[in-house]
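Here it is, the structure, as structure tokens.
All protein chains but one are shown in place.
For reference, chains read A and B in written order, and residue numbers begin at 1 within each chain.
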Amino acid sequence: MEERVVEREFGELALNMGPQHPSTHGVFRLQLHLRGETIVKVVPHIGYLHRGVEKLSETLDYDMLPPVYERDDYLSPTSNSLAFVLAVERLAEIEVPRRASYLRIVVAELQRIASHLVWLGTFGLDLGGALGGGATLFLYCFRERERILDLMESLTGTRFHTNMNQIGGVRYDVYPGFDKEVIETLSYIENRVGEYREALDANPVFLERTKGIGIVPPWLAREVGASGPVLRGSGIKYDLRKNKPYLSYPEFEFGVPVGKEGDVYDRYSVRVEEIVESIRIVRQAIEGLPEGPIHSRKPLKSATLLKPPKKDVYVAVESPRGELGMYVVSDGSSKPYRVKVRSPSFSNIALIPHILPGHLVADAVAILGSLDPVFGDVDR
Amino acid sequence: MSFLEGFAQGIVLLGSVLGVVAYLTWFERKFSGRLQSRIGPYWVGRPHGWLQPIADGLKLLAKEDLIPLKADRLLFNLAPVWVVVISFLGFAFLTFTSNWVLVNIDLGLLYFSAFGSLIVVGVFVAGWSSNNKYALISALRTAAQMVAYEIPLVLSLLVPAVLVGSLDFKDIVEAQKGGWFVFFPFVGQVSILVFLLSALAEGNRIPFDLPEAESELVAGFSVEYSGMKFAYFYLGEYVHLLAVSLLTSILFLGGPDGPLFQGGVWVAIKTLAVFVGILWIRWSFLRLRIDQMMLLNWKFLTPLGLLNLLIAGLWASLNYNP
Partner (left out) sequence: MDTKKISSVTLLKATFLSLWLTMKNLFRRPVTVQYPATRRPIPERWRGGTFALTTDKGTGEENCIGCKLCERICPSNVITVEMEKHSGRGWAKSFILDLQACIQCELCVQVCPTDAIVMVYGMETPVTRREDLILNKEKLMANEKLYPAAWARGLKLQKLHEPEREAEEKREVVGK
């Protein structure tokens, strides 16, 4: 990292919320200029987690890539591999059977719930402190999330990087007790999340810390390219599952929560309501799971057999952070020519230098938490 | 009592307070563990982990003593000692039963609040001498917060004194034999509320623990301290908290007064109850930002404390029999 010359005015304190910090949600260096406690200038530095995934994918075949992409946004792994798999299926014009599409939705929405639970827990840590009320909320959210991860483990074998999406369908099929377990887990989570909402929604300390903080006006969100709960918190109703539907989302009924003012509280309530909506989707999907095959290509033998035609395609899915897009350029061979990942967290944290100045240091942490960046996604 | 008797009693008091505080840390870890759906200490002294405080103490003693290169050595070493000594000194004036107190001064209440406000100096010196921006910001916040919350603290402490007409703890305890001050209409409840909130802020506990906010300023003013010096800050905070709980039970909850028998056991039970309440609040709430804390103090607690004292004073002057 090259050293940049820091311009500083007299009376300003330059503080480094450095790469190692309990609250920057990953490796992120935020160079703050403070006057007293008020922030006057912010310079973010990223790139600490760059792993070169896009370059690596030029050397691997299409079928080998979904497990690699799952490691991008490591809090909701199937959204990344889903985006990639949809892109390649559109390139090669492969149709996916309905059962596979439903199973993909079930896994994606379960991981959305898990990701939002992680967000809620770490948001509590940011606001409340690792030795205090925040830790209580953190441990509760992770306890509920363990139930979802147990479900994933029973279905696929690993808790997290499930490697469920494959080009042409899904890898695992459900087993006979699965739907009962899912429904039980979902009602447990709904119950618990209801309890947390009761305690937090009108909690005076929580309201003081989150109302009116970090207001993102709609024009700014549009200009920067923010998406997901950040965009919806500012009042713009744009959800890829409804506006540009993919998989079998049109067959399900669910709402899209939208905030009013674009402050931290609105982003919180959008995410918590998204958990409730995801629970609705999973219930509908599990109850209406159609019969049929789970793959539409011949069983995988060699990855070099898939040679899509020479085209380029862009497909985006709604990950818990926002619009996760994959732009895949194929040159006719079995390895992609170029894959570009449009990562939602990268555009979301571009809001930071615009909305942070004027707030206090304590708010910086709350705002950063509410944008929900995942640095595996920002740096790839 | 002669000097030697007093000295011996002082040593006993010191030792027992240390022991009680060590096991209060164990109790807090167990309690907070159960609140968070987990077991607290378990392995050291199975099955309840009761040897954990001893293990922690030994570990902290064995740690390397780090002093930052450009830190002010004298002040750096002085600050934790100051905090601990002042916190312990406060205990010398509190009465545990109706007739035993270490130092019999008839201005016990005044001395206690005086010693309570001296702790700020130690905390601020710690932050300044660490030569660390995070510690400095935290020290500034702490100084502002602790000095500001002195006012409602003293205002609410004065209410029992005004109602009784004396600053001596023994007299206040005697006067509550008829009815505890917390049940006094309006004045009792408001004073205990103001007192507890200010005491939480003085002790840097959640919801007022922004000076030590782990999420922003990792460990605040004590960030550069390691080993036993860090333990001193921790210890000082606990001793102060224990003293505050004891003070609440003496001033507002009747002290040794109780239904079946009188005595020190009731003091212990009430102190523990207040302490559990403070822990419960700590593990259930999020923290307030520094300017919101200040707003709460200047716009809510101080006027309320003044009004409260005024009403108490009016009542006392109407019922004054010298």
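Rule of thumb we're sticking to: contacts are C-beta pairs under 8 Å (C-beta built on N, C-alpha and C of every residue); 3 or more make two chains touch, one makes a residue touch a chain.
Bear in mind the structure is a predicted one, so any value in this text is a computation, not a measurement.
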| item | value |
| --- | --- |
| Given A:G11, A:G177 or A:G358, the one touching the chain that is not displayed | A:G177 |
| Residue of B:V12, B:I39 or B:L314 in touch with the missing chain, whole complex considered | B:I39 |
| Touching residue (missing chain; options A:A199, A:L220, A:V313 or A:V329) | A:A199 |
| Interface with the undisplayed chain - residues on subunit B | 31, 33-39, 42, 280-281, 283-285, 292 |
| Missing-chain contacts mapped onto subunit A | 60, 63-65, 67-68, 71, 97, 133, 136, 140, 143, 146, 150, 153-158, 161, 163, 169, 171-177, 195-196, 198-204, 207-208, 211-212, 291-304 |
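Note that in this section only the chains that are shown with their structure count from here on.
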| item | value |
| --- | --- |
| Centre distance in Å when subunit A and subunit B are each reduced to the mean of their C-alpha atoms | 44 |
| Contact footprint of subunit A on subunit B as seen in their complex | 32, 35-38, 133-134, 137, 141, 206-207, 209-210, 212-218, 282-292 |
| Of subunit A, residues touching subunit B in the complex | 13, 15, 17, 21-23, 34, 37, 124-136, 139-140, 143, 203, 205-206, 208-209, 360-365 |
